[in-house]
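The chains shown are only part of the set, and none of them has been moved.
Note that the chains are named A and B in the order they appear, and that numbering of residues resets to 1 at the start of each chain.
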Amino acid sequence: MTEPTRDVLETFENPYPQRNYVIETVQPEFTSLCPKTGHPDFGTLKIDYIADQVCYELKSLKLYLQQYRNHGAFYERVTNTILDDLVAVTQPRWMRIEAAFTARGGIRTTVIVEHGKRPE
Amino acid sequence: MTEPTRDVLETFENPYPQRNYVIETVQPEFTSLCPKTGHPDFGTLKIDYIADQVCYELKSLKLYLQQYRNHGAFYERVTNTILDDLVAVTQPRWMRIEAAFTARGGIRTTVIVEHGKRPE
């Protein structure tokens, strides 16, 4: 099984770079594998950002995230890694990811990471 | 197919220009076409603004937005364009549009644009 790679992410030119506006993207069907048990984890990713020169293309984002389907990853690490990848590719003015995982052993976990400071 | 035009937008005199008050308008039945696939997109537009000298007339707003029904437009562009048109016609003290599109490929997108700074 290969590692997820940011190479599949594609971008397009931001149509309004002169304006600080927010794009919110929600993927409610994220799934990866627990690195300890091998059982699948499920979660909802909410990505908010203010683009600078480029926006990520949605279909490529979907393919990027599907790479985690058979990848073992702890919640805390996978959320930080996805943020790093999206930041590297789009160089946004601001970005925030909230990853809410469904309950395991009755306990739910949400990890919230942020890059940069949201412009007012 | 002609381009949507702001010419159909009508206004009426703001009945209380001496007061900064907020008008919220929600159109839950916005639809346009995906410029890549030609398939219809659906979404909810929420427009909040503080009028200056004029307010937009609701029926003309409805007709203005219906122009996008057979128009191909990316989410990010269409939302910014509608803001530009409404600002050009009403010259508000402040305006904000939140456009929440239904899921495509399992992924939902919301675009939030703002004009001016909301008076306190």
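Quick note on the criterion: contacts are C-beta pairs under 8 Å (C-beta built on N, C-alpha and C of every residue); 3 or more make two chains touch, one makes a residue touch a chain.
From a predicted model like this one, the values you see are computed outputs, not experimental measurements.
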item	value
Overall copies of the shared sequence [whole complex; 2 in view]	10
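One rule holds in what follows: only the chains that are shown with their structure count from here on.
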item	value
Geometric centre distance via CA averages, chain B-chain A, whole Å	28
Of chain B, residues touching chain A in the complex	74, 76-77, 79-80, 104-114
Chain A residues within the chain B interface of the complex	14-16, 19, 21-29, 55, 58-59, 61-62
